[in-house]
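Scroll down for the structure; my scribbles are underneath it.
Missing here is one protein chain; the remaining ones are kept as they sit in the complex.
In order of appearance the chains are A, B and C, and numbering begins at 1 in each one.
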Amino acid sequence: MEILLPILVGILFASGLYLILHRHFFKLILGIIIFGLATNLFLFVIGRLTRGNTAIIDDDVTIASEPFADPVPQALLLTAIVIGFGIQAFAIVLIKRVYQAFGTNDLDDLDKTDKIHEELLSEGNTQKYDQQD
Amino acid sequence: MQHILLVLPLLIPLYGAIACLFFWRKLGVQRVIGVVTQLSLCAASAYLLYKTDTTGILTTQIGNWQAPFGITLVSDIFSSLMVLSSAIVGIAVFVFSLRGLSNARQLFGYYPLLLLLQMGVNGVCLTGDLFNLFVWFEVLLICCFVLIALGGSKPQLEGSIKYVTINFLASSFLLTGIGMVYGILGSLNMAELAVLVRSAEANHGLITLASIFFLVAFGIKAAIFPLFFWLPASYHTPPIGISAFIAGLITKVGLYALVRLFTLVFVLNQDILLPIFLVLSGLTMVIGVLGAASQVDFRKILSFHIVSQIGYMLMGLAIFTPMAIAGSIYFVIHNILVKTCLFLISGVVYRTYGSFALKKLGGVYLQQPLLSLLFVIAAFSLAGIPPFSGFWGKFMLAKGGLEAGNYGLVATSLGVSLITIFSMTKIWNEVFWKKKPAPTEEAARVIAEANTAHIGVLRLLHLPVVVLIVCILFIGLYAEPLVNLALRASEQLLNTESYVNAVLHK
Amino acid sequence: MKTLILAVAIRIFIPLFVIFSVYILFRGHNHPGGGFIGGLICAIAFIFHIMAHGPKDTAYTFFTIKYFRKAHQTGRSSVSSVLVLVYKNLFRKKELQAAPDWLPRQWRVDPIFIISCGLFLAATSGVFGLFLQQPYMSALWADMYLPVFGKPGTPILFDLGVYLLVLGVVLKITFVMAEE
Partner (left out) sequence: MLIIILAGLFLAFSAPLLYKWLGKYVYVPMALYPLAAFVYFSSYLTDVLGGQTIFAIHRWAPSLNINLHFYLDGLSLFFVLLVTGFGTLIMTYAGGYLKGDPLLGRFYMYLTLFMVAMTGVVLSGNIFCLFVFWEMTSLSSYLLIGYKHDKAGSRNSALQALLVTGGGGLALMGGLLLLGAVGQTYTISDLLNRGDLVTSHELYLPLMVLILIGAFTKSAQFPFHFWLPNAMAAPTPVSAYLHSATMVKAGIYLLARFTPVLGGTDAWQYTLMAVGGITTLLGALLAMQHTDLKAILAYTTISALGILVTMTGIGSEPALQAMLVFLLAHALYKGTLFLVAGNVDHATGTRELDQLRGLGRSMVPTGVAASLAALSMAGVLPFFGFIGKELLYEAALAATTFKALLFAVSFFSGMVFVAIAIVLGFKLFWQASSRPTPMLHTMSPALYLPPVIISSVGLLFGLFPAALVTPILRRAAEAMLGVEQLFELALWHGFNLVLGISMLTLLLGYGAYRYSNRLHTYAPRLNPLYKLGPQRIYELGLEGLLNGATKLTQKLQNGYLRSYIFIIISTFMVLVVWVLAQTGPVLDLSGRWQEIRNARLYELVLIVLLVPALLFLFRTRSRLTAIAILGMVGYSIALFYILFGAPDVAATQLLIETLTVVIFVLILHKLPEFRFLSSRIQKVKYMIVAGLFGCLMTYVTLLVKQYPLVSGLKAYYGENSYLQGYGRNMVNVILVDFRSLDTLGETTVLAVAAIGIYAMLKLKLDNEH
């Protein structure tokens, strides 16, 4: 198992990245989520694994006795998962809004703001609404 | 006392944001809360800097847990300088937003978001724990995500997609890096890591490998070539009230983290790391400034300049002498102020002339002499012309570089600053000196609106710019205090023992 | 999804879920669980309700405080009128329903309010330490033990804050999305 999980991590990273590199919005968001999963698993695996034993002190003792799982990666992981959820949820909604606003599902269509001369986005569009007092 | 002092930069914005959330629909109340919070944050930060300066490194162990086991907040000169400058910039942007941002955006959480963003920045600067650093970075990032997309106009959405995806990758790299560091060294406290890394058993190869993860993660956040693409794609899309703050501050926070970690923890195998930095910083400068030279939009020129200037800041790290790192520190502070100021000026120009495109602007020189003067000062500060502030940073970097024998990099940096002058004068030429071309429909509408607007509104928009210019002039014309602080800050950074002692053995 | 059985089932399950989530919250210090998981469980209960009945209904049923309010009288301080308002609504609700000058009112609790409460609680649980010249977030424990609840102390308060916040966040997200 010591070798299987790292391989799984690699597979997840690879598939996440592969999906992110696609042009379709939906694949992008799937890729982001899988990449996040891979990162979390990486964090978990690299903090060393302990099969079976949890990081909970038994009811009859006051000090945990080995072997017990390292609680630190778990705590970090929990925080990371939650943060990742916040960001992913935002990303999902963002993608949805982009689709709504642009009516396209091809990321390659979103190349206007990078261009030196913005043709399609009428300039000032951004700020149109900032003129009230 | 220091317990309170160190958490104030976190708690003041946090409570301000909470209070704003309680009055979610009441813009007036939020503004009042904002004023109070910003002012007290600024005062607290200034006092923190004063205390840190006079008594040395301050620490507090959050939760009263001894150093490597809990989270430590540490304030040395560099971090408290960052906190103070972010507070100053915060006030400026806040005042600008009162009239420079549409009420609709303000109503949808602008003020709490701004405050939480400041909290994130302060957290990054003050924390002494690796994972905590990640958490604050995420706080800061999600605030940026939301702010950049706030309002949901098309360019904003387009920019956010790139911003979110690439910064998400950066966060993942950061997280994997933290995992590696824990997996190798078994600790997260930066001071303890500094000790462990320098011990005899440390596995140099693995630690250097881990440092690459941090280099890439913070490199993305700091917009180093070739990782900067998200920046020019997104920074110019949101309204000025938002992009001024983000552009002024966030990349520098990434750079702060880079400097902190690569002076404190990842100091092994410098023969491999420093050349990488050297190449990256040179390329970043050049590519950034070339990008800026090619642009034809006020804000985009400014955005690309951020990239270029990050190269300068990285240069100090690449040279790695006290003088050069002090130069980087000075440059960071200077750049935070100047860049925000320039973005705000572009906002004022837009507000009165209705465009950011250089070819549609002109004639500001005749109509707004004060603004022109302010722009000249800011622009030449950015370009590093003495006696304005940019010069001192450039001087220290060049001096450090020459002393260390990095002639090529110094030559590059001086050459780049010539192109910087060029692109700044491009703005000056087109926006201020040139005759005004006939306005477009959109611009005409905006101008008409601006003319009907109360004169007080324009004054209020000018106010933050003036405040920032005063700061810039101060650190330029009377450079000694900041130069001295920067020099001592870099000594503190390079003399890790004082940091370690303050955190671990108190 | 709007079948009658499911709707009724959800109506019954919601209190159970809420109680269970609070249980998870408090046992978290000693067993798997805690504020985050508890908050999520609680929120999921409401999500089911939203999916079954729609966001308006859920908001009306669970997140609207119905109270009675008297028109403001001149010559009376606002503080005392608020106090009377609270007192009457809490303890004399029956009377008010009959009283003609007390009009029924509604106050919709925006989940953002729950979020800010949670954040406030979490942040404030650490402030007590500061007053005692200790670092922020220093834990203060009462010297006693309560069943289920465990040992009361500021970390529990912190966890409660997390619970509220997570609840608020998930509710806010689902409300907005379901309304779309």
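Following the convention adopted for this analysis, a contact is a pair of C-beta atoms (placed from the backbone, for glycine too) under 8 Å apart; a residue touches a chain by one contact, two chains touch by 3 or more.
Nothing here was measured: the structure is a model prediction, and the numbers come from that model.
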Contact list for the unshown chain, restricted to visible chains: A, B, C
Given B:F78, B:F96 or B:F131, the one touching the chain that is not displayed: B:F131
Touch residues of subunit C, complete complex, unshown partner: 28-37, 40-41, 44, 47, 111-112, 115-116, 118-119, 122-123, 126, 136-137, 139, 141, 150-151, 153, 155-156, 158-159, 161-162, 165-166, 168-170, 172-174, 176-178, 180
Where the unshown chain meets subunit B, residue by residue: 14, 21, 62-63, 65, 68-71, 102, 104-105, 108-109, 112-113, 116, 119-120, 123, 127, 129, 131-132, 135-136, 138-139, 142-143, 145-146, 149-154, 161-162, 165-166, 169, 173, 176, 180, 182-184, 186-188, 203-206, 208-209, 212, 215-216, 220, 226-227, 229-230, 232-233, 269, 272, 276, 287, 290-291, 293-295, 304, 365-366, 369, 376, 380, 385-387, 391-392, 395-396, 398-399, 402-403, 410-411, 414-415, 417-419, 421-422, 425, 429, 432-435, 478-480, 483-484, 487
Absent-chain interface as seen on subunit A, which is shown: 1-15, 17-26, 28, 30, 33-34, 37-38, 40-42, 44-59, 62-66, 68-72, 74-79, 81-83, 85-90, 92-97, 99-101, 104-108, 110-116, 125, 128-129
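Keep this in mind: only the chains that are shown with their structure count from here on.
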Centroid distance [mean C-alpha coordinates] between subunit B and subunit A, Å: 25
Separation of subunit B from subunit C, taking each centre as the mean of its C-alpha atoms, in whole Å: 39
Whole-Å separation of chain centres (CA-atom averages), subunit A against subunit C: 30
In subunit B, residues with contacts to at least two other chains: none
Where subunit C touches two or more other chains, by residue: none
Subunit A-touching residues of subunit C, taken from the complex the two chains share: 30-32, 36, 169, 173, 177
Of subunit A, residues touching subunit C in the complex: 54, 56, 78, 82, 86, 89, 93
Residues on subunit A engaged by subunit B in the complex (per definition of touch): 20, 28, 32, 35-36, 38-39, 42-43, 46-48, 72-73, 76, 79-80, 83, 86-87, 90-91, 94-95, 97-98, 101-102, 107, 110, 112-114, 116-118, 121-133
